[in-house]
Structures are given as structure tokens and as C-alpha cells.
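Every protein chain except one is present and positioned as in the full complex.
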Amino acid sequence: MGIDPVTVIAALIVASTPILLAAIGEMVVEKTGVLNLGVEGMMVTGAVMGFVTTVETGSPTLGFVAGMASGMALSLIFGLLTQLLLSNQVATGLALTLFGLGLSALLGVGYPGATLPPVADPFPAAMADIPVLGPILFGHSLVTYLSVVLVAAVWFVLGFTRTGLIIRAVGENHDAAHALGYKVIRIRLMAIMFGGACAGLGGAFLSIVRVQNWVDGMTAGAGWIALALVVFASWKPWRVLLGAYLFGGITALQLRLQAAGISIPVEILSMSPYVITILVLVIMSSDRSRAALNAPAALGKVFHATG
Amino acid sequence: MLTLEKRPTPSRGWTLATPVLAVVLTMIAGGLMFALLGKNPVEAIRIIFWDPVFNTQFASYTRPQLLVKAGPLILIAIGLSLGFRAGIWNIGAEGQYIMGAIAGAGFGLAFYPSDSPLIFPGMIVAGALGGWAWAMIPAILKTRFRTNEILVSLLLVYVAEKILASAATKFLRNPEGHGFPGSRNLARIDSMNNPELISGTGMHWGVVLAFIAVIAAYVLLNRHLLGYQIKLAGQAPRAARFAGVNPNRLVVMCLGASGALAGLAGLFEVTGPAGQISIDFNVGYGFTAIIVAFLGRLHPIGILLAGLIMALTYIGGELAQLMLQIPAPAIQAFQGMLLFFLLALDVLSNYRIRIKSEGVA
Partner (left out) sequence: MSQTALLSIKGITKAYPGVVANSDVSFDILPGEVHALLGENGAGKSTLVKMIYGLVRPDSGTMEMNGTPYTPTEPRAARASGVAMVFQHFSLFEALNVAENISLGMENPPAQRDLARQIREVSEAYGLPLDPDRLVGDLSAGERQRVEIIRCLLQDPKLLVMDEPTSVLTPQEVEILFHTLRKLSSEGTSILYISHKLEEIRALCDEATILRLGKVVGKCTPRDTSAAEMAEMMVGKSLASPARVNADMGEVVLKVAGLSVEPATPFGTPLRHVGIELHAGEVLGIGGVAGNGQDELLAALSGEVTTAPGTVVLNRVPIGDTGPNDRRALGLLCAPEERLGHAAAPDMSLIENALLTARQRKGLDRSGFVDWRATRAYAEEVIQAFDVRTPGPDNAARALSGGNLQKFVIGREILQDPKVLVVNQPTWGVDASAAAAIRQAILDLAGQGAGVIVISQDLDELLEVADNFCALNEGRLSNLRATKGLTMETIGLMLGGAHDMHDLDEEALHADA
């Protein structure tokens, strides 16, 4: 069968970048003790805003910025509702996803099939032409490299800086953090907006780089898979990267297999990413002690300072 | 500076008023959205909320649609509300709806062209079982492995959609359909048809069942121990365990009930209004029902009213699309907005807003 491992790996990296971005953002949000189930909505809005902006301005960079900004704007609605108006996080996150799917379809009317300017490569073409390593290491858009840098940055900030310590403390016990004088709501709002920006950027990458088109609901559950990845990674940044690449690998591979026309039915192949995500979730959650230790203790709980 | 102060007991007045207020605010915000789209906001709101019921020209056509659309929404939302009250989040009703439809249609088509009167009842049972079985996957994974039911039930929607594609193009495809995707038209087969029961009302078996579900849920929640346990588990899980409630049993029951009801909704849809299994016969009722459940405050009577209002926005949205060329997705954004407003206003029933004299930030 004509499946070339180098192309699969290169495709894997591209396929994983959107969920990697969304997942690393959501991980920071969850580290502060907030569960935002609106990732899918923010991603899809980021996708449409990124696409539309790129088509209209001709600048993919502006498209990425627009994707981030729109994800951030949506996350701010979630933040205001859950943090200031103390609404239920699960319900509000769902609302964000439903709203985002509707809004994105509305904003994208008339855009499917529009042509995009090419995204500039950060490395000279000669480097990308190096056999084997070239396509894998040097053939990507800047955002892909940024996503890996972001993972490293999140790892460093959470593990080795005071900001990270405060983030973890807020997610662990918001009442204690409040008693020590930390601004729980402000910290959470910032994290929520960071998560929104990451999800929006992930969405924009999806439409501008990976698919190079806009289709209604094109994220097709990527936001939910990003949420599952955070659980899979037990809230550890490098594991998010690993999980995203594993998932991207499955996606890339099943697409190649479909194209190669092997005897497994297309439906089975195309549902495999979702089924495998569920299986991974089951394996992770059945190991109770470890999952419970790493999960932020205040995750999803409403914080209301009394007095 | 505004501060929130928890009420000793939730305000009854606000609990009733917030859904109404949320609808009004959504009309205003939606009007703004339509204005941005270059449409006359007042006209758009009138077309969506008034014309489907009261327009002299076409209300006689659109009015029956109200029950047709509200039926599945109410049926699914009633099931979801039980779980939501218990803190069990089934958000994959769309998948259960699809699987119910496939199972029910599959049962019926397996006996084609028999005209036994038992076929339709058999399809109903198969539909309920299909939805129930699909919901049992997150239920069992949650009780056995503590896997998050939100993610699993949602991811299973995508799996169900792939199975639906397969059903429409392969295993349930109409052999006499000249290769086009889609099953036989069930609504045109007498033994499988879910007919309009009273001409001109839109009332079909699914709507009847929705009304029964509303009454049953009301009795369950207000009179029966199980309803009490559901509420207890949602409000105070530890107290529930202390009261002898088995959380796993509750997960299985709530997910099972909502799955079966969603499956039934799918079955009645595919044998009636939709008519056949096609790649996209589902129109997102499973997701909209989440909004219906919240808009109805997870209360059976509230859900009945909320289902009718949501149905109105569907019909009104279609009208607005026809008459004002408002894009179809606008109505979906509109529905999402409604849920936002509702959640934002919820704060009023649980908290008092006070103005602090000294403004220390």
C-alpha cells in the first residue's frame, strides 16, 4: 500500500496542531479550577473568523489574530457568566458551544470555497526539501512551531514560576487562595481568556492551514477531543503534546488508509478517532488515584466570596 | 460597587420571571443581530414569534408545525432534565435520537413488506431500546470506570452520525431507490407510519407521548421517592449517599431514561415528519433540547412551554429565511443567545444584588 511514513508524520503534525492549541489553553483554564466546555464553540468561531479575515485582507497573519480575538471574545462571555454571575459552568460551556456553532455558520455564509492566499513558510524551501527530516521538521507553518513553544512555556510557567504556583493554588482551593488575598476571579478570567485565544487560534489554523476552506461545523468535535486530551494528559503539558500527536497520528493515518482504499469500511475508519478517544478516556479514568491527584480539586466548582 | 448576596431560599418570583425575561432580552439582542444583517429587526422578530401562530395567511399551515417540532424537543428535554437535576450530564441526546431512529426503522424494514399491526409497536420498542442502548455506553463507562459522561456521550454523537451515514447509504438504503441514499419512505408504508392523529393539529404519537412524559415526570419529581432522590443527588451528593441513594443506579436510570426518550423521539420523527432515514434527517433536536430543558428550569411544565417556544423559533426561523432571506444559522445563534441570557439571569433567583456604599475595589 502506498503509505509513506514521512508524509504521515508530517500530516500528523498538521492534523494535531489545532487540538494541541485548544487543549493546552483549556489545560491552563482547568488548572485554575474552571471547566469550559465551550472549546468547540470557540474553535469553530476562530475558524470562521480566521478564514473570513484572511480572505478579506489577504493576510493569514491577520486571520490568525482574528481567530484568537474571536475565541477570546467568546471566552469572555463564558468568563463573565460563570465568574461574575456565578452560572453553572457545564451549562454555560454548552451554551457557548451551541452559540458558537450557530454564530460561525452565520458569519461564514457565502465563504465556503473562497480561495486563500498561501501561508508563508518560516524556513527556506531548501530546508523543507531535505529528505525525511525536511518535511517533518521544517515544512510547517509558524503557528505549528508556536504551538510547541506554547506547550514548553506553559510547562515552565506552571512548574517553575510564582504565577504558575498561584494558578495551581487557585485551582486547588479557591477559598484558601482568597483568604490569602489572591484575586481568584481576576486570575480565572485571565486564564479563561488565554484558553479562548488558544482555541480560537487552533480553529483559525484548521481553516487557514489544514483544510484551507470554510465548512459549517468544520471542527467536527475537535474541541471535545481537546477536552478529552486534557483528561488524558492528567493536566500535564508535555502529555497534552503527546496526546495531541497520538490523536493526530490516528486521524492522519485513517485518512491515508481511506485514500489507499483498503478493505476496512470508510465509516469505521472515520469514526475511529472518536472511538479511540473514548477508549483512552476510559483507560485514564479507571486509574482513580492518579487521575484524582492531578485533577485540580476545585474544578468546576462555583466560587462566591462571602463577607 | 455591586455585590452578590446569597438568598436563604431561592426566589420563587425570579425563578418564574427569568425565563420570560430571557426571552425578551433575546428578542432585543436578536433584533440587534438582525439589524446588523441589514434586516428590519421588528419585522424579523414579528415573523419569528408572531406570524407562525397568528398570521392570517399561513398560520393555518404553520400552526400544526408547532406541535410537530415541539414534540421531540419536549420528549428529549424531559429525559435530559432528570439527569441534569441529578448532576448527570447527558449531552449526547442527538446520538441517542439517531440510534433510536435507526434501530426502529431497521426493525420495521426487516419485516418489509409485511403489514402486521404489530410492526409499528415493535418499532417503538426497538426505537426506545436503540436510544437506551446508546446511552448505556456512557452510563456503564461512568459507573464502571468513572469516565466523564459529558465527553463520552458527546463523542458518541459523532460516531452515531457515521453510523447514520452508513445506514442511509448502505444497510438501510432503499433497494428500489435507484442508488440514491436514504431508506424507504416509512411514512408511506401503512404498517410503519406515524400519522397525524387529528387533521390540522400536527398531533402524532410522538406528541402524545411527549405530553404523557411531561405528566409522568411531574408526578415522579413531586410525589415519588425516585424524584426526590434525583433532586437530592444533584443538590448534595454526599447527603444523597447518606440517604441510601445508590449513585450508580441513578446514573444508569437517568441516562437510560433520557436515552430511551431520545430514541423514541427519533423513531417518531423518522416514521412521521422526516419520513425516512437519510444522511441528515436529524436537525439537531438533541442539542436544542438542552436549551429547552434549561429554559424550562428543568421543570416538566416549564419544559412543555419552553418546547413550544423553541419550536416557534424553528418555524419562525424558516419563515424569516423565506421572507427576509435571514440565513438559517442565525436562528441557531439566536437559540444559543437565549441560553446565555437565561444563565446570566439565573443569578437573580439565587442571589440578591446589593449596592455597596463604599467603593473599595
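By written order: A and B. Residues from 1 in each chain.
Just so we're on the same page, contacts are C-beta pairs under 8 Å (C-beta built on N, C-alpha and C of every residue); 3 or more make two chains touch, one makes a residue touch a chain.
Since this is a predicted model, take the numbers as computed values, not measurements.
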| item | value |
| --- | --- |
| Omitted chain's touching partners, listed by label | A, B |
| Options B:A101, B:L232 or B:L264, residue touching the unrepresented chain | B:L232 |
| Hidden partner interface residues of chain B, rising order | 5, 8-10, 223-226, 228, 231-232, 235-236, 238-244, 246, 358, 360 |
| Residue ranges of chain A at the interface with the undisplayed chain | 162, 165-166, 168-169, 172-173, 175-177, 179-182, 289, 292-293, 297, 307 |
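By our rule, only the chains that are shown with their structure count from here on.
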| item | value |
| --- | --- |
| Where chain A and chain B are represented by their mean Cα positions, the distance between them in whole Å | 28 |
| Sites on chain B touched by chain A in the complex | 4, 6, 89, 91, 141, 144-148, 150-152, 154-159, 162-163, 165-166, 287, 290-291, 294, 327-337, 339-340, 343-344, 346-347, 350-351 |
| Residue ranges of chain A touching chain B (in the complex, touch as defined) | 37, 77, 80-81, 85-88, 90-92, 94-96, 98-106, 109, 216, 220-221, 224-225, 227-228, 231, 265, 267, 270-271, 274-275, 277-278, 281-282, 285-286, 288, 291, 304, 306 |
